[in-house]
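Quick one: the structure is below, and I'll ask about it shortly.
The complex appears here without one of its protein chains, the remainder shown in place.
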Amino acid sequence: MNALVAISDLVVDFRTRQGPVRALDGASLAVREGEKVGLVGESGSGKSTLAMALGRLLPPNAEWGSGELMVAGVSVRDLEGAALRRLRSHTLGYVFQDPIGTLDPTMRVARQLAAVMEAGAGAADVSSLLADVGLQDHHRIARSYPHELSGGMAQRVSIAMALAANPKLIVADEPTASLDASIRGQILDLLVSLCAAHGTALVLLSHDLRAIAHCCDRVAVMYGGRTVEVGATAEVFAEPVHPYTEALLRAAPGQERLGGRIEPIPGLPPILTGRAEGCAFEPRCRHRIDACALARPESSEIAARQVICHRAEERRPAAP
Amino acid sequence: MTGSVVELRSVDVHFASGPLWARRRVHAAREVSLGVAAGETLGLVGESGSGKTTTGKVCLGLIRPTTGDVVFDGHPFDYRRRARRGALAAVLQHPQWSLNPRLHVGTSVAEPLVIAGIGGREETRRQTGEMLERVGLQPVLAKRYPHELSGGQRQRVAIARALITHPKFVVFDEAVSALDVSVQAQILNLIRELQAEAGFAALFISHDLAAVRYVADRIVVMYAGEVVESATAETLYGRGRHPYTRGLQAASDLIEDEDARLADASEEIASEGCPLTPRCPIATDLCRTTHPALRPLGDTLVACHHPEGRAGQS
Amino acid sequence: MTQPPRRYLRLPFGNDRLSLVATIVLVLLVLAGLLAPLLPIGDPEAIGAGPRLSPPTGDFPLGTDNLGRPMLARIFEGILLTFVVSTIAVLIASVVGAILGMIAAYTHRALDETVSRIADMLFSFPPVLLGLLVTAILSPGIHSAVAAIVLITLPAMVRVVRAATLDIARRDFVIVAEVAGASFGRRLFLHLLPNTAGVVAVQTAYSISLGMLIESALSFLGLGVQPPSASLGSLLREGALYLDIAPWLAFGPGALLAAAILSVNLFGDGLRAIVDPLEARPLR
Partner (left out) sequence: MSTVARYALVRIASACLTLFGVAVLIFGAIHALPGSFEDVLVPQAPQELRDQIAARYGLDRPLVEQFGMWLGRAIQGDLGVSLITQQPVAAEFARRLPVTVEIAGLATAIALLVGVPLGVLSGLTGHRRLVPATSRLVGGFAMSVPDFVVGAVLLYVFSRYSLWFTIGEWTPLADDPIANLRGALLPAFALSLLGIGLVLATARHATISVLGQDFIMAAVARGKRPGTVVRQHVLRNAGIPVITIVAIYSGYLLGGTIIVEMLFSVPGIGRYLIFGVLNRDYTVVQAGVMLAATFFILLNTLADALYAALDPRLAGSQGR
């Protein structure tokens, strides 16, 4: 399988009134064709910036620094005009957090769907597309306005729109965060099964570790604008190498036993204004050593994962 | 339920909703009964529109029930504000709106004391500082404005303000939902510690079963304004009895459960019979016609005709 | 790590220079009106101080009117009158409107319905027409100009404050204060009022510009300020009579009126940008 996405040492800053804020501080990630990759991180970790950078959709106050971002063999950074639109319309498909807000409130669903399909697509094509995303009642839904749909139905419509042009990669940014808990599972399942059926790669952004564990082959954990641990999902979650991954797993409620305690990570996530000179997680880390604050850790390969930590070698998991 | 600090007895809440030309009557709560004892945390879980926030507001006296009774500390709820100053408190959802943006943090924390008329100026300042320290903040933050604080810090301040009068009853409505995972855990542990220390009765409302299960002793599950299951936290670490509870569990644990796949139906709430029928994986004709009553099953109360799942139907 | 650059001086409108310039112009205009009696520009009401209908000269920088009064002095008197009349009227409307709007939004629903309905009714009179009606009833003069401006700007203020109050009243900190047992007055004055003040200020600024427009329109029609006092509108009315032979009489007050209203509007824009910042996101 070929690399569909290749990101290496990508740096992105945002200009703000209070000066520059660094969103990506040397992020690296590769996605192969048809692969499902999870991107985990808290708000401010840079995962949304990374996702938007894939389609060159960053807001105007963003500044691309050093590093490379290749999608399907072309450098996204230099794309302009028709080539950029082609990347967005044919190579990539986006699914966003608020499904009702991403649909035009003044247009019926059928018209919005027809607009993203090939010219000449008729009502039958719209119906079959809706049926594909599990909407049985497609006549009624095609005639509906977005506000008349439930969040779950609207997200199915958005997924249909993202898949309409048969893209190579779907980028889903917290696709279930605004939905009711009881239907999150089915929306994720739908997304994963459709991607599998079309051979489409998936980049799934979430702060919900369980969702990532459920859906993705590989996971990239982000902190302070860097991908601090990248590896096979099951292995990373079973035996995390990076202390942040470990701490994150312990902090999420749900996996503890009755009467057990979850262990919060002390302190707050960092806001970087420039290149981090040490490890960004150092102030909150239980395993920190003197070197962590002084030297910037580089990526190393440990047990088939990429880990950015000074102590990665000593934390190597026991061989299976 | 004896010894309850707050008790709802068969509370119904109706209100008119929508514009004049599409006015509907909405049943926000139907026959809701629950009680919270001192030192106990009752979890209330359900998705948007389930009536959990309405129930919380009834407990706080912000909404008067259409029918049914609210009992506070053994007496019918006294809706005159003087009667309950300092006895009730709330921590709500939005960190960006939890504090008045025009007031110093310290002023906001001290406000319940000032309203209740407890202590002089010096005493108030001392208690504000102490309270900030107890929620893990530096007392110097009292001189800051809310916009200078992070979301997690603002929720800590909101908790400090809620507890400063030593209330008997505190409602936490989606108090951690807007926070990041690592900060969420800090606040959940803080709530647990403070309750063990201060012994107030707490109602913890959330759509996140995992968070509710972590802080609560007992859990009430609501759907479409009704209580569908009431169980101990211990029970819900295992398998829930109501299909809706199992749907929530499947979502939070992402487990495969044939009886837990709730549909995303277009008309979500049935007008007759069990309200979950259109979405329920194990619904039968009985469910479509007859409304299930809340009945005991072991140490659990459940409103379902088939609490044992598909296997139990045979 | 690099620190963001520090700003040592903060101007009221930050980097919004247009609003800053407008504010300075506004202050200068009002100062000119206030200090006019001390300046060596003549007495605005001295009939025959110079030749009649004189074009601008060294002695009379803006010429003289049909009674030989110096136009510069009359314009300075006029700008002050126009500004003061509309500001007083709008301040009355703002106070009444803010109180009505807040109470309507935060008390009983029936009161809210009543207040909103009356505001809607007042709003359904075209502004100048409402001014005409008021002067028709009260007889022309400053008092009816003030009444007209109050009635015209009040409904918009009520609407704006009501909407802002509804928005703030559902916020967490207001609900929490109510749970803690805060009195109605406390919630109103400590929590709602300070958080709607920005909106009131913006609306007041825009209302003042509308008020100046109304006052000068009524005076232009001869229904506002009566001689011998002069506002910019009444000066323009006189000027329009001599447009063929002495156009400078009309252009001075006209230009100044436009400048004053523009300054108030730009000042309002600056205020709005502070209260309700709207970031532009371009298409690419």
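Think of it as A, B and C in the order they're written, each chain with its own count starting at 1.
Simple rule for what comes next: contacts are C-beta pairs under 8 Å (C-beta built on N, C-alpha and C of every residue); 3 or more make two chains touch, one makes a residue touch a chain.
Computed from a prediction, not measured in an experiment: that's the story for all the values here.
Chemist: Which listed residue (C:V84, C:I99 or C:L262) would be found touching the missing chain in the intact complex?
Modeler: The missing chain is touched by C:L262.
Chemist: Touching the absent chain in the whole complex: find that residue among A:R88, A:H138 or A:R210.
Modeler: Considering all chains, including the one not shown, the answer is A:R88.
Chemist: Quick one: say which of A:A3, A:A30, A:V116 or A:A177 touches the chain that got left out.
Modeler: A:V116
Chemist: Across the whole complex, list the residues on chain C that are touched by the chain not included here.
Modeler: 18, 117-118, 120-121, 124-133, 135-139, 209, 213, 216-217, 220-223, 233, 236, 239-240, 243-244, 247, 250-251, 254-255, 257-258, 261-262, 264-266, 269, 278-284
Chemist: Going by the touch rule given at the top, which residues of chain A touch the chain that is not shown?
Modeler: Residues in contact with the chain left out: 55, 57, 60, 84-90, 92-94, 96, 98, 101-107, 115-116, 145, 147-148, 150, 158, 161, 165.
Just so it is clear, only the chains that are shown with their structure count from here on.
Chemist: If you average the CA atoms of chain A and of chain C, how far apart do the two points sit, in angstrom?
Modeler: Computed value for the inter-centroid distance: 51 Å.
Chemist: Please work out the Cα centroid separation of chain B and chain C, and write it as a whole number of Å.
Modeler: About 49 Å, centre to centre.
Chemist: Would you mind listing the residues of chain B that make contact with two or more other chains?
Modeler: none
Chemist: Residues of chain C that touch two or more other chains: which are they?
Modeler: Answer for chain C, listing residues that touch two or more other chains: there are none.
Chemist: Using the touch definition up top, name the residues of chain A that touch chain B in the complex.
Modeler: Residues 42-43, 137, 140-141, 150, 152-153, 156, 180-186, 207, 209-211, 213-214, 247-248, 251-254, 256-258, 261-266, 268-269 of chain A touch chain B in their complex.
Chemist: Can you check the complex and tell me which residues of chain B touch chain C?
Modeler: Spelled out, the residues of chain B in touch with chain C are 60-62, 81-82, 84-86, 88-94, 97-103, 108, 111-112, 115-116, 158, 161-162, 165, 171.
Chemist: Which chain B residues qualify as touching chain A in the complex?
Modeler: Checking each residue of chain B against chain A gives 47-48, 150, 152, 180-186, 188-189, 207-211, 213-214, 233-234, 237, 244, 247-248, 250-254, 261-262, 264, 266, 268, 279.
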